[in-house]
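Every protein chain but one is kept in place in this view of the complex.
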Amino acid sequence: MAVPVQWYLLLSAAMFCIGVFGVLTRRNALLFLMSVELMLNAANINLVAFARLWGNLTGQVFSLFTMALAAAEVAVGIGIILVLYRNFSDVDVTRATTMRW
Amino acid sequence: MVAETIAFALFALVTVGSALGVVLMEDVWHSALLLGVALLSVAVHYVMLQAEFLAAMQILVYVGGVLILITFAVMLVRRGGVEADAPTDSQTDVDTEVDA
Amino acid sequence: MSAAFTYAPLIVALPFLSFLIALAAGLADRDVLPKGGAIPGILATLGSLALSAWVALTVAGGAVFDETIYEWAVAAGVESQLELSFGLLLDPLSAMMLVIVCLVATLVHVFSLGYMNDEGETGLPRYYAGLGLFTASMLGFVVSDNLLQSFVFFELVGLCSYLLIGFHFREPGPPSAAKKAFLVTRFGDYFFLVGLVGIVATFGTAQFGGAESFPHVAELVLAGEASVRTFGFAPETWFTILGLLVLGGVIGKSAQFPLHTWLPDAMEGPTPVSALIHAATMVAAGVFLVARMYGFYAVSPTALAIVALVGGFTALFAATMGLVKRELKQVLAYSTISQYGYMMLALGTGGYVAATFHLLTHAFFKALLFLGAGSVIIAMHHNENMWDMGGLRKRMPVTYATFLVGSLALAGIVPFAGFWSKDEVLYEALIHGLGTEGSLGTVFLAAYAMGLLAVLFTGFYTFRMVALTFHGEPRTDLAADPESVGWNVKGPLSVLGLLAATTGFLNLAPVKKLTGAKVDFLHQWLEGPEGAALMATLSAKHYKHLLHDVNPAQVTASELGPLLPAALSLGLAITGALVAFRLYATPEPTEHTAKLGGLQDVLYNNYYQDEYQVWLATNVVQPLAGVADTVDQSLVDGVVNGVSSVSLSSGSRIRRIQTGVVSNYAALVTLGLTALLVAFGLYEGWLL
Partner (left out) sequence: MTDPTWPRLKLGSHLLPGLAAVALFAVLAVVVLGGDFGAAEGFPADAGITAGIGYAMFNLSFGDVPSEGFLVAFLTIAIVLDAALDGAVMLAKREGDGDDALTALTDGGRVRDALGGDETAGETNNDDTVDGGDR
């Protein structure tokens, strides 16, 4: 096949690191949520790439589950963000520090 | 198969670029839109990886479900945007939290 | 199993019950019991006495008993199983001791009616509760079938002595004396405890009797037929160490040099308590313990030598201090120390029967003397100074007669009880000293010499006491018109007087030697009933075998007629007595102590024993304790506090990491992941 698996892995790593980057640099909870989506997608790319590498469907099926999990996660995450917004009138994660020492 | 390689490079650029846009945009709304672009380009990668069904699912679940949820949330929490919760109520709830 | 043995636990339980009753009466804070609780005590000790007599008769009938009653801890190990239990060992020795203790305790209870109740003392339920517990503890100690149980009751006896000596706790002297008695004996018990642990660790058992008992196992080990863990020592050395550790407790309790100093102070307690302590409980416990595990000591020449030397030296040492005392009870106190020295001397020189015999006779005549002294003290309104007495003979005939009997017994004048037992002690020491080869024989002879010399002093101080108290003219108005004493004082005195005069005939060993008549009943008694398997390791015959065949020094008795040594000691005793009478039985006796010169002060101050012990405590122990305290405060606590403060401060700093901001956590996770990846990559070689 034409495109070597390394490239996909590189793409996946790049996406994942961009997700991490977002988590590290932004303070908006919604951005967090999106960054997490990016990371999950990076993982999915990995899974699918390896599925093709080995000619085995396991990776694809698994990434399907990951999508389902992502949907669930987003649902809960949205709920949390809304509560956050209601309690702090803001979605800045640095303000929600009630659980700090 | 040069065409495939070129396609990969192209869509990889789109994916990474839009992903970077997601984390670097100042406005959350733009971020959300760019996230949609990124997710769609990932679906293209899936097609190239012989995972057509997954690509369909990606579009259905992510772009159709997750992204809609996120944009909805963005609209709900934007300052001065749509009145999701009355600010006074929120304030009361904060007080409740402190007292309880 | 004989019926007597079924009821034997009651011997201990009955006085304990009386203790509980008296305690309850005391707590009720009203006079709920007539005579302040004396009646239950008397009934309980009488019951115990009856049961003891029954047990003794059963033992005489050829039955012995060694059973575990209650197992309170079982530890199953890899190699063996360790059982800690309470049990009964009823053999001739403990049966005899039971009778002694119960008899003396009964008489002391009765006497207390006169000494405490009639004198209008308050707090009587407390007093009788103490007596009951004291008696129960001692009885429990006597019937112990293992060393651990012995230790438990040994400690209980010490506790009771503390309670009773400090009975008049509002006065300055008694609490201090009680504390001293408690602490000094506890100092000895510390060694006992270490020795006990050592014995259990070595033998896996603390039983006294039977084939599995530790003295018997020790014998087998020395004979090369068994082996035990000896912690790197040769078996002989290790057994000697263990024996000497236990001996520490004995020296404390039996008031042997150098731990004897508590006993004279213990005279602060009520006189009946003194009688109980000196005659049957507490002090007797130490000697009894050595007799109980005599099989363990008999195999070690070093332990025997130390026992003999301590005994002989204490006998002489205490006797000299008794020479100059002014108080009646002080003289008796030193005589007690001295007499228990004789018992230790006998045990150390292989005279097991002699020691037991002296324990028996001494219990009676010393109880008699103390109760007699108590009678005098009642009459003198609690003035104990002998120089304020005199001429009581005519006014207190019963007391005088019984006291005289007791004194004759104490001094060892034929044919009273003390003569026979003390003579046998000295005789055994002499013949074993002469018969044994090597240095052990020499040690025995030295101990014998000290014991023999002590006879002279014993005779002197005894009759100095008698003369000053009862003879001459009254030196004070009080002595001229003493208070009369009741039946409850005279009764016990008469019983004990009879016993002190006659118990010597239980064991006429010299007579047997001379005539061949089988009149050494105590010997036969301690040989044990024929055919009882248990007695194979507990009989006097077995001990003789141990001393001669297993002990490396081969303690042997020489063939020496009993007449000459008996005549020697009797002569010395009579000499001492006569000198004392010449000096003090005059109408106007004077203190002759001035003639002693510099020695006088030394004797008055008890050889400065207390002083040097206090000096040791303040100048050696206290600085040591100070150093230990400093080390504890600075080093140990410092380390502990340091550790805690380090973790405290580092914790309060590290908690700053917990900002509550998700980004920071994420950054840490990312950096950590990167670092881990790099580390693993470099380590496994797939990175670079």
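Per-chain numbering from 1; labels A, B and C assigned in written order.
The rule is simple: a contact is a pair of C-beta atoms (placed from the backbone, for glycine too) under 8 Å apart; a residue touches a chain by one contact, two chains touch by 3 or more.
Treat the numbers as computed from the prediction; the structure is a model and nothing was measured.
In the whole complex the chain that is left out makes contact with A, B, C. Although one chain is not displayed, its contacts with chain B can still be listed: residues 21, 24-27, 30, 50-53, 78, 80-82, 89, 92-93, 95-97, 99-100. For chain C, the list of residues touching the undisplayed chain reads 663, 667, 670-671, 673-674, 677-678, 681, 686-688. Where chain A meets the chain that is not shown, the touching residues are 1, 4-6, 9-10, 13-14, 16-18, 20-21, 24-25, 27, 52-58, 60-62, 64-65, 68-69, 71-73, 75-76, 78-80, 82-83, 86.
Just so it is clear, only the chains that are shown with their structure count from here on.
Once the centre of each chain is set as its mean CA position, chain B and chain C turn out to be 93 Å apart. For chain C in complex with chain A, the touching residues are 655-656, 658-663, 666-667, 670.
Listing the residues of chain A that touch chain C in their complex gives 20, 23-27, 32, 93-94, 96-101.
Across the complex, chain B meets chain A through its residues 1-2, 4-5, 8, 12, 15-16, 19-20, 22-23, 28, 31-32, 35, 38-39, 42, 45-46, 48-51, 53-54, 57-58, 61-62, 65-66, 69-70, 72-74, 76-77, 84-85, 87, 89-91, 93-94, 97.
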